[in-house]
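Of the protein chains in this complex, one is absent; all others appear in place.
Chain naming follows the written order as A and B, and within any one chain the residues start at number 1.
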Amino acid sequence: MSTLDDRPANPAIGEVRPNKRGGVAALIQSPVAIRLGALLILAIGLSLLHLSGRVFWQGLVINLGIFMILVLSLNLASGFTGVFSLGHIGFMALGAYGSAILTLPLAKKADYLPNLPAWLASIHFDFYLGPFPLGFLLATLLAAGLVAGVALLVGLVLMRLSGHFVAVATLGFLVIVRVILFNADNFTRGSRTFSNVTPYTGLWWVWFWAILTLYVVWRLKYSAYGRAMLAQREDALAAQAVGLAIMPPRLLAFVVSAFFTAVAGSLYAHFITSFSPTVFYFDLTFRVITMLIVGGLGSVSGSVLGTVVIIALAEALRRLEDVTLLYGMSQITLAVIFIVIILFRPNGLLGRREIVLARLFRKGGEPSP
Amino acid sequence: MLKIADLHVYYGSIRALNGISFQVNEGELVALIGSNGAGKSTTLKTISGLLRPRQGIVLYEDADITRTAPDRIVALGISHCPEGRRIFGGLTVRENLRLGAVQRRQGADMAADMDWVLSLFPILKERLSQSGGTLSGGEQQMLAIGRALMSRPKLLLLDEPSLGLAPLVVEHIFQIIRQLKQQGKTILLVEQNVHQALDAADRVYVIETGQITLTGTPDELKHNPQVEQSYLGR
Partner (left out) sequence: MTLVYYAIQQTVNALSIGSLYALMAVGLAMVFSILRLINFAHGDLMMVAAYLAAFALFANLPLGLAVVLIIIGTVIVGLLMERIAYRPIRGAPDVATLLTSLAVGQILQNGMLLTTRFLGQPIQIAFPTPDVLNGVVAFGSITVPRLNVVSLVIGLIALVSLSFFVTRTVPGLSMRAAAEDLTAAQLMGININRVIALAFAIGSGLAAIAGLLFAVQAGQINPYMGFTPVLKAFIAAVIGGFGSIAGAVVGGFVLGALEVILTALPGIGDILPPGMVSPSTQALLQQWLPSSLTGYRDAFVFAALILMLLFRPNGILGQPNREEMR
């Protein structure tokens, strides 16, 4: 089956250890407090970045957030269920185009996409609730919901395949999406650039969704469903022998993962503001997979780590490329790193372990699990 | 001819052999018996180079072959007829036999070997153009042994040649094994059919959970109470 790792999962992850110490120490060391603290630090960091007005760094951190959503989602679909999807960027593309069409103001729409069917031409999600772009939120949810529906259909088909064949069939899905985007001129402008998208996406939007994705993926991993997913990943045959009981968890993982991938697409569309179908293809797919594998299939914190490492590395390499003019060198380096990781650390940097914040705070002397 | 010393073999972290030592002299028929999972097949796979031991040594004609590649080991004159026959079901009987001699050039002596193998197993002659997968279990076993002989081995490793065969066919296979011994082949035979193995062998080793626990001539072992109870079912 499609596991990169056949060790059993670490059962000690995420359990809440009874804390024997009292008072302030207990409060500081309680997982909830630590999580809230981490969120607070993130919020302060984002505020500072926001206020600093450094556009380059803001862009980088927005990118980081978007990729984090993509990698976490792919992790949910592939890492936990063992059903490796190479087609997720197709969901991202649908999310991007879907929400971009929805948020386009009426006037621009008539001008820009004159051949839209009437029902679509008349809806527009460019409204605000006070200063809050409610329309953007709704458009994102709507687009992602539709994509989740598509994923349900796709998933029903794919879940019946296994191993190699899933990978290839999902790649087939990616190609199908691309062909449709190129040919459905009335909706997507075909191969022409789709621009004029309102730049709604900012630091706060991206990181709100990134944290939500992180939370959902984490919760799913340690839910009963998550255990079912892992169980069937460990032993697909045994799980199949039990019957179609493996379908719901796999399908749930796939659909939820497609939903968030589409959200990432929407965020991307309203960040970059102009794009074409060529963006959503193999290079991006490979980039996301690299982050996933470097972090470790099946580890939530690994996905976060992998994303950060690869974004940083890619950015550094890109600058080096600009200096040396060796365009292509950065991709080659990343691919080599990818192969080296598969060879020497086939379970990624973290394998299936997790970095648990609470454990970092724990004082010495306590046995670590 | 073959000398094995202190072999430790692992599958990942699972230990299959725990310090096995024994030897096979030229012209001997040595039987290795033991219950399921004792490590018999693992021993043969290690000798033929499919598995690398973590510790220990395999000497063949005084040369260290512990880390030699399987194809080199065949060239040195060891032929391993694996458990479950493993014939190439999509290839014809003739092609299967040809592959047994894959390291040799086509020539007159190969035709002679083919004739010799077919004289040992006349039934195969009628099946030469049939694909291996269509043969009966007994015929497949004959093909597997015949194929192993095509490389002109000096030492033949046989892994459970009687597995899943009717008594009459088992009888026939063992006749062939005796015949091969008479023709001067050295044979290391792994068997669960202890009666037959004891009847045919010169010497016997008993292997249990990765270790040799008993050794002796068939007569000695036949009267060993432990063997009687565990393997002869008396």
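By definition in this document, a contact is a pair of C-beta atoms (placed from the backbone, for glycine too) under 8 Å apart; a residue touches a chain by one contact, two chains touch by 3 or more.
These numbers were taken from a predicted model, which means no experiment stands behind them.
> Give the labels of the shown chains that the missing chain contacts, considering the complete complex.
A, B
> In the full complex, which of A:L36, A:A107 or A:I176 touches the chain missing from this view?
Only one listed residue reaches the unshown chain, and that is A:I176.
> Touching the hidden chain in the complete assembly: which of B:R86, B:R178 or B:H223 does that?
B:R86
> Tell me, which residues in chain A touch the chain that this view leaves out?
On the side of chain A, residues 1-4, 6, 84, 157, 160-165, 167-169, 171-173, 175-176, 179-180, 182-183, 237, 282, 286, 289-290, 293, 325-329, 331-332, 334-336, 338-339, 342-343, 346 touch the unshown chain.
> Using the document's contact rule, name the residues of chain B that touch the chain not shown here.
Those residues of chain B that touch the unshown chain are 48-50, 69-71, 74-75, 79-80, 82, 86-91, 95, 98-100, 102-103, 106, 147-148, 151.
Throughout what follows, only the chains that are shown with their structure count from here on.
> For chain A and chain B, let me know how many angstrom lie between their CA-based centres, rounded off.
Inter-chain centre distance comes to 55 Å.
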